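Comments concern the structure below.
The complex appears here minus one protein chain, its other protein chains still in place.
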């Protein structure tokens, strides 16, 4: 057992990790942040995607002890009170959710893409979410929503 | 914003009044979408409980084997293991989910007794303090087997001399005393005799896994009242409640299912796979218990769509009229019934497809093999039959040099036609759908086909 400190959505958090405690399980079971999901625990479905030090990661493959001191962003930290982030709002308006299980991971991958690339092409969006599995087959509205979010973000930056 | 296609009002205009549609054609936000995009939608596994215990399963290593001995002593010694559950701990071990609609016999054990019928069949459940300890415990169960010959193909399972794998004595489900769900209409042999052409082809499909992003699972919480509260991602809450109660041999009112939030189902979460054992474990330990499939379990042992094999023999006239259709259809139920007897009936009810054919003969077999039990998936029974039927239609059109849409329009069923299972067709609309689809893709149809209508009785216009 080790004490692990993380900054999560801007707030310092401390918890006790066992060797098998992954970052995903720490977020879900110790910090109560259940937005990131466990879909495969193999790094293959992307449901657990969060940002670690600004970059998207599959949190199911990271032993929590190895990222002591890290800065983590999850879907719960995106909205400002009732005001959704541009990506969240675009998903909502674009009907880019079905069952909702992949949605938090999809949104975090999209946030990471737009942070790095404000004007992605449709193909770059496809690449950015290629690790996020949606089994309800809703990729088209998801890709469109991410492009829509990029447009909103650029418009916002120009105000 | 999402694109909303305008409603096509050209067809069946006289069946509609202005203002009939209140919601269709409008954009209406989903009630659950805000929870989805904020991560607040509560899936079953998003609840945490102090003292939560975990179940993991030791599964069969063989397709078909006799169980000689089960040794759980090493598993019990793993630190954190609370309890090992075998079939002896299951009050009413044998079940079939469809017994709620009168299907019998109970053909599947919750935990294997003296034999296993598929690779991955649950043999022993291990309950532990932590998921890691449950995994470790399940891995340390030792089972000795004597392997038995396995059947892995539907037609081999029905062949003479095949090993009989089912205790009921046949490798097929018995429909009211018959070897298959049968459809008889007209005289198919006479139809073949009068036909200008005979087309006889074979179609087959592989099992298809739903692979929901959220794996099958539940958390069962013992209540102070003695009831068990089941947080589940089942697609069939009441089916699950009733079947679980029957397996536990407890009144239905002892159980409460909280569900409805499903991280992908597609029919893959209508079997009753995790709740009975989680309830037994919760009752035995008096602790909340979680039983959730790993991804590997979801892929290997959750019921897929059944593999099917379908033979279609058609008698067709030179002008493109189909005068006889004979279908031999085999559904691979895998080792146990689950929903397949019903799916096979659905397949039979769907034949001969949306076409009016005067002579029809079908035998739809629900066959048991030593493969993973199959079950429901999106239109099961119908989907693969349609793949075969429409492939057959295309191939016949090609063979006779006919336009595939004209060939379908010529045989399309119409309101008032008697279907092979002796229901009068109504609201068919197939003709209009084909006409509009042809127009949308720029596929020209001759005037006589554009003039067809599903509401004009056969013989008057064609």
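Order as written gives the chain letters A and B; numbering starts at 1 within each chain.
Criterion: a residue touches a chain if its C-beta (ideal position, glycine included) is under 8 Å from a C-beta of that chain, and two chains touch if they have at least 3 such contacts.
We adopt the following convention: contacts and distances are computed from a predicted model.
Look at the chain that isn't drawn here: its UniProt entry, checked against "Cytochrome c550", "CcmD family protein", "Chemotaxis protein CheA" or "FAD binding domain-containing protein", names it "FAD binding domain-containing protein".
Note on the undisplayed chain: of the listed residues A:9, A:34, A:109 or A:144, the one touching it is A:109. One of A:26, A:41, A:84 or A:145 touches the chain omitted from the figure, and that residue is A:41. Of the listed residues B:34, B:103, B:132 or B:400, the one in contact with the hidden chain in the full complex is B:132. When you scan B:140, B:181 or B:290 for touch with the missing chain, the hit is B:140. Although one chain is not shown, part of chain A still touches it, namely residues 2, 19-20, 22, 41-44, 46, 49, 52, 55-58, 60-63, 65-68, 109, 112-113, 126-128, 130-132. Those residues of chain B that touch the chain absent from the view are 132, 135-136, 138-140, 294-296.
Heads up, the rule we're going with is that only the chains that are shown with their structure count from here on.
Chain A and chain B have Cα centroids lying 33 Å from one another. Across the complex, chain A is touched by residues 1-2, 29-30, 32-43, 45-46, 48, 132, 210-215, 261-266, 294-295 of chain B.
Residues of chain A touching chain B in their complex: 20, 28-29, 32-42, 44-45, 47, 74-76, 78-79, 84, 88-89, 91-95, 97, 99-104, 107, 133-136, 141.
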